[in-house]
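Here the complex is missing one protein chain, while the rest keep their positions.
Per-chain residue numbering starts at 1, and chain names A and B are given in the order in which the chains are listed.
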Amino acid sequence: MSPGSRFNEFRVRLKPSLDEFKFMVKRLRKSPLSMLGIAIIVFFLAVAFLAPVLAPAQGPNPFMMPHVNNSFEPTPRPPSAEAPFGTAQYQYDIYYGVVWGAITAFRTGIFVTFSSILIGLVIGGVSAYYGGVVDEIMMRFTDIIFAFPGLVLAMAFVIALPQNLSINLGLTTVSFVLSRLDRVLIALVVVGWSGYARLIRGEVLRVKTEDYVEAAKAVGCSDLRVMVRHILPNAIYPLMIAASLDIGAIVLSAAALSFLGIGSDLGYADWGQLIYASRNYIYNTPQAPLAYWFTFAVPGAFIFTFVLGWNLLGDALRDVLDPMLRRR
Amino acid sequence: MDSNLLDINDLFVRFYTYEGTVKAIEGIKLELRKGETLGIVGETGCGKSVTALSVLVLVPPPGKIEGGSILFKGEKGDEDVLKLKENRLQDIRGEEISMIFQEPRAYLNPVYTVEQQISEAFLHHRARQLVQSIIEDIDKELQSGKANGLGARILKSEKALYKRWQKQPASLTYAFARKVPLVKRYRNRLKKKLKETTVQILKEMRIPDPERVAHMYPHELSGGMAQRVVIASGLVCSPTLLLCDEPTTNLDVTVQAQILNLIRELKKEFGSSICYITHDMGVVAELCDRVAVMYAGTVCELAGVREIFKNPLHPYTQGLLASIPRPGKEFHYIEGFVPSGINPPPGCRFSPRCGKATDACGRSRPQMVEVEKDHFVECHLYGRANA
Partner (left out) sequence: MKTETALETVALKKYYSLTGGVFKRKVAEVKAVDGINLKIEKGECFGLVGESGCGKTTYGKTILRLLKPNSGHIYFGLDQDIRDEIRKVEESGDKGRLKKLLSQHDLSTHRGLRLKHLRRRMQIVYQDPTTSLNPRMFVKDIIAEPVKVQKLAKGDEVRKRVVELLGKVGLTERHMYRYPHEFSGGQRQRIAIARALATNPEFVVLDEPTSAVDVSVRAQLLNLLQQLQKEFDLTYLYISHDLSVVECISTRVAVMYLGKIVEMAPTSELFGNSLHPYSIALFSSIPVPDPFLRRDRVMLKGEVPSPVNPPPGCRFNPRCARAMEICRRQDPRLVDVGNSHLVACHLVKS
């Protein structure tokens, strides 16, 4: 095939996807709340990407918050020229913390959600596709996992999982260093996949009975091909909506865990960690109860806005995908 | 016309969807005479269902009725349905104009029994008469003297409650009385009467064992049975006009024959006029007195059923009749596809597919002309074309 027509072919192939994308954008533009959600996420993405510029690293690990003026005074200081958002207990720079915390938040949310979806897909998908005994066993297992209280399990993992993990693969040995945050994330994944498994199972059960799946089998497609090529692309929509709503929820959970003291290490740039760092100063004296408002209000505002953005995006996705689903 | 039960003039209905404005109905003119069965034939997307829904002003959003008038000769004389208030419309729906739909089980609420659904319609429209007859029954019982002291007192209090309901159906006392455990026993009379009515109408639908069927839930009914229940709930208040939106399309052939027979007999018994929507020319030939052929939101041809089959004038009607499969003959079909509602062709909607199209057909839309007695066509080939 000549290069010219190959390019043409590519363009033609892309056109329907482009049309759908344009349609999505048009729908999104009509809803101001959706635009707000997208704007928030874009804002945070910008903050995360520009972190080295906005708050230059002052040490070997950029995720460890610096001490303003190298002091280790316990009392937080209000916002000043050196520390635009003030300092937390032991003089951690709040501004630095929230900027690099954005990266942590994205990492947390996306890693946990992604891994949960992956595990949930496999278990829910296989369970729904084969049915019968396989379905029963896997779903009962999922139910057990579902019943675990997430925070308690997270605490247990943080304590029980080792800091250095080495897996012997015969030829090589793969070692991981699991920081406390990593252990928390693993715990969240372990508890989180069960919800997705159920969701996927429901969708796959619905799609499994459609004619085109049977038609694919009539042609001789293998089970794997049917699953990947036919069932999953049609079962994935509710998942996308749940995932975007979940990212916000995961970040909240991680922040809660940090606040309880089982989150990231002390001094790590994490929004929850910032609040934890100043937990003694949240309520000061009865005379001046909110003297140190900046210690929790600033990170709290960032958490709130971040979660709000993802929630709005989830709603927007639902609004957009609904007419598309109906068109089909 | 004096004998016209329904007069649709210049009706416009548009659907405002994400992809654009669908011009579902573009200025149609239809009339239904008293006591006749009018068939509306057409393919998917021609606007026949929307027409029926417009008569009841039940077009779902994003659809809107944009213009025209629908004159209905009801109990209160000639009224334009499109200008009525919701109160009056609710009175009309079910009582004077009823509608039955294509998929019966989709239009029956799965959590209510057959009896509850049929009596709901009846209760809404005939509450006054029901309560009046109950009061008369109570009076008779009181007068017969069979009831002693306590019994008579109970009867009198029941009568008082019912009278109160007659005067003020929305009163709080009544609302309370409905829930209080012992007091609400007075409703048993009402329930009994409703049950009687339901069983009666089910019997008229030729449903075997109506007492048992009245207690069934929709999922326990077969397709034909469910359709009969839907027809029963439509006819329970003896409406003047019955709209049928392809009620037999999803049913088996033998069941369809039964239902068509039933509709024919019920028309004689109840004296209703029927507007029957379908895409099956066979059903039209069997059931209808007059036929309207619709295409892409316009009425192409309107004539008596024998006239249409013997002498179809509009090219689309001719094409439709020719495409009915006949054994031993080749399959005839109409070239092309039904146009999209968002961008209909200019001029006559059928012109891109019409074998006899002229230039004028592509430019302007023809007007409906009475080519022969009682035979209307909307086509440039006949009558005057507008400049």
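Just so we're on the same page, contacts are C-beta pairs under 8 Å (C-beta built on N, C-alpha and C of every residue); 3 or more make two chains touch, one makes a residue touch a chain.
Treat the numbers as computed from the prediction; the structure is a model and nothing was measured.
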- Note on the structure: Out of B:Gly47, B:Gly297, B:Gly319 or B:Pro366, only one touches the absent chain, namely B:Gly319
- Touching the absent chain in the whole complex: find that residue among A:Phe114, A:Tyr212 or A:Tyr283. A:Tyr212
- Task: Using the definition of touch stated at the top, determine which of B:Ile8, B:Val22, B:Ile135 or B:Met281 touches the missing chain.
- Result: B:Met281
- Item | Chain not shown: contacting residue from B:Gln132, B:Gln258 or B:Gln367 | B:Gln258
- Task: Just the residue numbers, please: which parts of chain B touch the chain that's not shown?
- Result: 43-44, 208, 222-225, 252-258, 260-261, 279-286, 305-306, 309-310, 319-321, 323-334, 337-338
- If the missing chain were put back, which residues of chain A would it touch? 1, 12-13, 15-16, 210-212, 214-221, 225, 229-230, 233-234, 327-328
